[in-house]
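Next up is a structure, given as structure tokens.
Each chain you see keeps its place in the complex, though not every chain is here.
Chain nomenclature is as follows: A and B, assigned in order of appearance, with residue numbering initiated at 1 for each chain independently.
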Amino acid sequence: MALRTYRVVDNDRTGPYSTLTLQGEVAASEPGQFYMLRGDWGADPLLGRPISILGEDVEDGTVRFLVKEVGEGTRRLCALEPGAAVFGLGPLGRPFPLPPPGAAPVALAGGGVGVPPMIYLAGRLSAKGLPFRFFQGARTAADLLCLEELAGAGTEPVLATEDGSLGLRGLVTEPLAGRLGEFSAVYACGPEGMLKAVQALCAGRVPSYLSLEARMGCGYGVCLGCVVPVERNGRRTYERVCAEGPVFEGEAVRWA
Amino acid sequence: MGVNLSVSLGSLRLKNPLLLASGCCGYGLDMEPYLDLERLGGICLKGLSVKGSEGNPPPRIWETQGGMINAIGLQNVGVETFLRDKAPHLRSRRTAFVANFYGHSVDEYVEAARMLDGEPCLSALEMNISCPNIQEGGIQFGTDPASVRRVTEACRSATSKPLWVKLSPNVADVAAVARAAEEAGADALTCINTMPAMAIDVERRAFRISNKIGGLSGPALKPVAVRVVYQASRAVKIPVVGIGGISTAADALEFLLAGAAAFQVGTALFVDPGCPYTILEGIAEYCARHGIENVTDLVGAVQDGAPMPRCHE
């Protein structure tokens, strides 16, 4: 694997979000994996930014990302014009483990920039004929993401907004709680509050897989900058979000 | 082109002057998806201590303009586990592995050095002396020539392998520290470790990293590192290994010209794990273009007049 140069072939901007399509040498990935992305700028900002894969077409050599502008690195990524160069290292990290064939449906819960990997996962599950239900939460209707992709994913998504402007009013974990018994596993990616709620909800009832965020130095396991506390067999250690994660079993995650 | 890139650091011969820096390449094996370790001059492994360390709580890193701050807390598996689980995999690689190690007392340093001394895959030991000396009020070993001398001498007698001492830039007179390490028997000096630094999240009014203070690395640090390499290499006869912010061949050449006999690449690996190849190609191209047959001819070759430091500013 090596850092590769990609070209922006499309940048679809809506508010603070950009859906970037990059073209170049694309290695096959699994949902939940990410790239470290960086534009052709100087040493400020210096490091790549971890961004989840939204989708890809290995034959075409295209890979897609949905980036939210929250700081300088994402501001620059979101501002890239078609034709611009992007340096990418990926796919990185351990993906979501797929449910075994024949398992009961799984729940996918996404919020904010946690939605893109769940969209990728939903597509993969559909392609494999594995049943799932997609839950998405956001503050307002305007913050719900990828609604078209979701509409095309086969199953009706469950939407929740805090202000009730679309779907149910409240947190996305509420409808999930009510239907938890239907699912053989819960996959989640989103803000820490949501992940904690999912973890609590599932604890002792159903396996959960949480995709965590952390500030990253390298993205491939060598700097030890991205660790989170986990507990396995009663032993607490630090594990790397970029290498042992970003997907962790909910039972193991201990939060910083 | 026929440029000879090999260099010698005392008795140790390296294929080329590029080493991966400690803490930036794990225990070497993590780099294998990205680099053929045998094409490198050497690999400095993540800092080891006798008992190991779980490291600091997150957040451990923060990015600054042109650099980054880290306070990993020297998380490591401990010498024993390293020797049992990691070292055996390194033995078959034909490259120079350098074990970086540290302690919180002279005894801990000595014990680590003694334990590492017997491991055949290690070509040298690199002492990280930017650690607080817990027996002496937490002042870093590396900031005072007397304590540098003491800990270096103690480790010197604990190992027959080449012993490198890695200096902190956070001293008033780096030449004095360099001479102390040389006199105590160091075979080489690595310059420099990170610079103590801090960042604050003004919205939350909280430190950006849990340890408050971390070490600054990356391009922002480079001009300080080049200066330290220049000063240290003129103060001692043993070779100096340059490090700090090297990302390109031109950066590496600056260190060689300033006086480094070899150099290490750290933070730049995070940005591009393949950058060692680009750097080595660039150095070979530079040598060919300038008619330089041996890269060693560049060492300390900056045009230097009389030493006449005036006021800055």
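Convention: a contact is a pair of C-beta atoms (placed from the backbone, for glycine too) under 8 Å apart; a residue touches a chain by one contact, two chains touch by 3 or more.
All figures in this text were calculated on a predicted structure; none of them were measured in a lab.
Novice: Taking into account all copies, not just the one displayed per type, what is the chain stoichiometry of the complex in this file?
Specialist: Copy numbers over the entire complex come out as A x2, B x2.
Just so it is clear, only the chains that are shown with their structure count from here on.
Novice: Using Cα averages as centroids, what's the distance between chain A and chain B in whole Å?
Specialist: Measuring from centre to centre gives 36 Å for this pair.
Novice: Write out the stretch or stretches of chain A touching chain B in their complex.
Specialist: Checking each residue of chain A against chain B gives 1-3, 38, 43-48, 87, 89, 214-229, 237-238, 256.
Novice: Over in the complex, which chain B residues touch chain A? Could you list them?
Specialist: 23-26, 30-31, 33-34, 46, 54-55, 57-63, 65-68, 70, 72, 75, 218-220, 247, 267, 269-274
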